[in-house]
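Only a single protein chain was left out; the remaining protein chains are all shown in position.
We call the chains A, B and C, going by the order they appear; numbering starts again at 1 in every chain.
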Amino acid sequence: MKKVCLVIGAGAGIGGTVGKRFAADGYHAVLARRSDEAGLQRLVTDIEDAGGSATGCLVNAIEEGAIEDLVANTEANIGPIEVVLFNLGAQIGNRSLEDTSYKAFETGWRLATFALFRVASSVLPAMETRGRGTLLVTSATAAVRGNEGQHSHAAAMGGRRMLCQTLNAEYAPRGVHVAHILIDGAVDAPDTLGKMLGPENFAKLRAARGEAHDGLLVPEHMAETYFHIAHQHRSAWTHELDLRAHSDLAWWNHR
Amino acid sequence: MKKVCLVIGAGAGIGGTVGKRFAADGYHAVLARRSDEAGLQRLVTDIEDAGGSATGCLVNAIEEGAIEDLVANTEANIGPIEVVLFNLGAQIGNRSLEDTSYKAFETGWRLATFALFRVASSVLPAMETRGRGTLLVTSATAAVRGNEGQHSHAAAMGGRRMLCQTLNAEYAPRGVHVAHILIDGAVDAPDTLGKMLGPENFAKLRAARGEAHDGLLVPEHMAETYFHIAHQHRSAWTHELDLRAHSDLAWWNHR
Amino acid sequence: MKKVCLVIGAGAGIGGTVGKRFAADGYHAVLARRSDEAGLQRLVTDIEDAGGSATGCLVNAIEEGAIEDLVANTEANIGPIEVVLFNLGAQIGNRSLEDTSYKAFETGWRLATFALFRVASSVLPAMETRGRGTLLVTSATAAVRGNEGQHSHAAAMGGRRMLCQTLNAEYAPRGVHVAHILIDGAVDAPDTLGKMLGPENFAKLRAARGEAHDGLLVPEHMAETYFHIAHQHRSAWTHELDLRAHSDLAWWNHR
Partner (left out) sequence: MKKVCLVIGAGAGIGGTVGKRFAADGYHAVLARRSDEAGLQRLVTDIEDAGGSATGCLVNAIEEGAIEDLVANTEANIGPIEVVLFNLGAQIGNRSLEDTSYKAFETGWRLATFALFRVASSVLPAMETRGRGTLLVTSATAAVRGNEGQHSHAAAMGGRRMLCQTLNAEYAPRGVHVAHILIDGAVDAPDTLGKMLGPENFAKLRAARGEAHDGLLVPEHMAETYFHIAHQHRSAWTHELDLRAHSDLAWWNHR
C-alpha cells in the first residue's frame, strides 16, 4: 500500500506542486481544495500521467465537520496518512482597522488558525498511535511580524505559529514531526498571487523579477524543501525554516 | 474634566491595581470585569477612599456588543478615554491536544485575540481623531513561545501579539501609543494565580518565593511600569517590554 | 553620601542626558567620554548649575585598563556605583564586506561587545556583594537584525545582546538588574547623528521630522525611561524594551 500525503489547500501553487512531488516519489496524493473542480482534475491527471496516483476532493475547510470527514475518509478508504500539508492561506490584502470587519477578522482565524487546530486534532492522535507522521505547515511572514493593514492576517498567522510550537512540543517526542515553513516572499502562483494582482500585473511582476524565473518563489523548487523536511531522520528534525527568492529582502531587513 | 482610564479585566491583580495607580494620579478609572460585584465594589471604594474617582461595571466581554457598549457608554457618559488597559487573560492551564475541545480553543481566541480586536476597533478611531491615546495590552509568555499543553492559550496570545504590532504600525504615526507588555512570570494575584492553584498551594508558593514578597510579580510594582509606559513622550515610545521578578528565569533561559 | 551613576559614553545625546536625569534626582553623575573636554565640562557645569553634582573624565574605553581604572577609581574615591549606563556605540555607517577591514571589524567588537564585558566584569561582582545595582545598556536595532553593510556593527551588537542575556541570567537572581534598551530609530543627538550626517543634513532631517521635534528620539524624553527602568522594584524588572519615535517604522515593519 502506498503512503498517503494529504494536502489541504491544493491550488496550482505550493499545495498542488508539493502534492505532485510526493506523488512522484510513490505517495498517493490526496488533494483537497475549496473550488475549481477543473483545476483540481488537472492536478490529478498530471500526477497520473506521470505514473503516480492521486485523489481530488472539493472541500470547504471552514465548514463544520469538513476537515474531520476528509481525514476520516482518507484514513478509512485510502490509507494511513503519512504526511499532511496544511496549506490554507488567509491573506486578504491590506485593510485598515476601520475597514476590517469582525467577520473578516474571524474568517482569517477560522482559516489560518482554527482549521489547523482541527487538522491537528483529527490527524495527530492517529499518527501518535503509529509512532510516526509529519505535519507540514505553510506559513507567512505575517506569523512573525504585523504590518499595517494586516490585522486579520497577522493575528491569524501569529496564532498559527504558536500553535505549531505547542503541537511540536507535544508530539515530537512521540515521533510526529511538525514543521512551520515560513514563506517570506511572493510565490509564482497563478491561483493566489495571480488572482490577487490580476493577470496583467502578475505578468508584469514576473517579467520584472527576471528572465530566469527565479526572482519569485517557484513552487517546483519549494516543493523540494517540503519533501526534504518530511524525510528528515528523527534524530535531526527542523521545526522552523524560512524560504525566499535569492533576490528578495528578508523580512527583517530594510534597504 | 478628568482623563479616563478604562480597564478591561479589572480583577484584584494587575487590572485593578493599574486602575488604582491611574486614579491616584487623577484619572477617572472605569473598571470592567465579568463577575464578583463585591470585589469590584471594593476596588471602587478603595479608590474613592484614597481621594480618587472610579466607576465599576460588570461586563461579560465575550458577549456580542458588550465591549462596544462599554466603550460607547464610557465616552458618552464619563469622558474621552485617554488610556485603555486590555487585561483579559485566557490561561486555562495545561491540556493535551486531545483534551482541548474546539470550544475551549475558540474561547481562548474570543477572549485573548478577538476581544482585543473589538476593543481596538471601538476605541482607536476616536483616539486617532483626538490625535492622542494609549492602548496598553497585558500579554503573556505564551505570546512568544508555545509550550506543550498550551494549544489554546498560545494560539490566542500569538495572535494577540501580532495584532498589537499591526495596531501599532497603523496608529503610532497618528499619535496613538500601543504597548505589548509581556508578563513573563507568576503574578502575586489572588484572583487569577490564587484561584488556579487553590489557597493552600498559593500560600505555599508565596512563602517559597521569599519573605520580601518579591519573588513573584507584585501588581503594585508592575503598575508603576504600566503608568510610565502610558506617559512616555511620543518621541520615545516603547512598543514591547517584558516584566518578571528578579528571581525568575526569563522564558528564553534554561537551567 | 550620594548614590553614584556612572555613564560610559557620555556625549551630548543619550549618555549626557541620562546622566543629567540621574543627577537631577540626587545621584552623583560620573561622566566618561573619549574626547571633547569642553563638551564634557559643559555637561558637568549644566548639572552643577541645576544644583546637582557630577565628575567628568576623559577615558579611551578601548585602552587596556581604562575601564577597569575608571570603575575602581569611582568606587574608591566617589562612592559605590548604584547604576552604570553603558552607552558606547560602534556604528560606522554602511560598508560593504570588501570595504570592511579586519581592523574595523575588530574595533566594532572592542567597543560594542568587549568593553561591555569589561564593564560587567569590573562592576557586577561589587554590586552582587552589595545585593543591588543596575546595568543599563543602550543598544541598537543591529542587535536584532543584520542589514547589508552592517557587518561590523551588527556582529558587535548581536554579541552585546546575547551578553546582556547571560549577565541578566547570572546576576538578576542576586539582585542586580541588567537591561537591554533597544534604540530603534534616529536620535536627535548632535554628537552622533549630527556628526554622521553633517550639520546641513542633520538640520534638514530635524526639519523634515516635524516642528514638534518629536519625529526623532529626543534624549530628554528617552532619559525618563532609562530612569524608570533603573528604579523598577525587583519584583517587576524589565530586561528588554524598545524605544522609537511615534512616527518611525518599527524595525520589523515594512511599508
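Just so it is clear, a residue touches a chain if its C-beta (ideal position, glycine included) is under 8 Å from a C-beta of that chain, and two chains touch if they have at least 3 such contacts.
Since we're looking at a predicted model, the values are computed, not measured.
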Neighbouring shown chains of the undisplayed chain, as defined at the top: A, B, C
Residue among C:V4, C:A29, C:I92 or C:L167 touching the omitted chain: C:L167
Hidden-chain contact residue, picked from the options C:G11, C:G89 or C:G159: C:G159
Touch with the omitted chain, as defined above, among C:T17, C:T74, C:Q91 or C:N147: C:N147
Which residue of A:F22, A:F86, A:F202 or A:W252 touches the chain not shown here: A:W252
Touch list for chain C against the chain that is not drawn: 96-98, 100, 102, 105-106, 109, 113-114, 117-118, 120-121, 124-125, 142-143, 145-151, 154-171
Chain B residues that touch the omitted chain in the full complex: 144-148, 251-255
Where the missing chain touches chain A, by residue: 165, 168-169, 172-173, 175, 177, 188, 213-218, 221-222, 224-225, 228, 232-247, 249-250, 252-253
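Assume only the chains that are shown with their structure count from here on.
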Copies chain C and chain B - interface residue numbers shared by over half, same or different: same
Gap in Å, rounded to a whole number, between the CA centres of chain C and chain A: 44
Distance from chain B to chain A - Cα centre to Cα centre, in angstrom: 34
Gap in Å, rounded to a whole number, between the CA centres of chain C and chain B: 31
Residues of chain A whose C-beta touches two or more other chains: 145-148
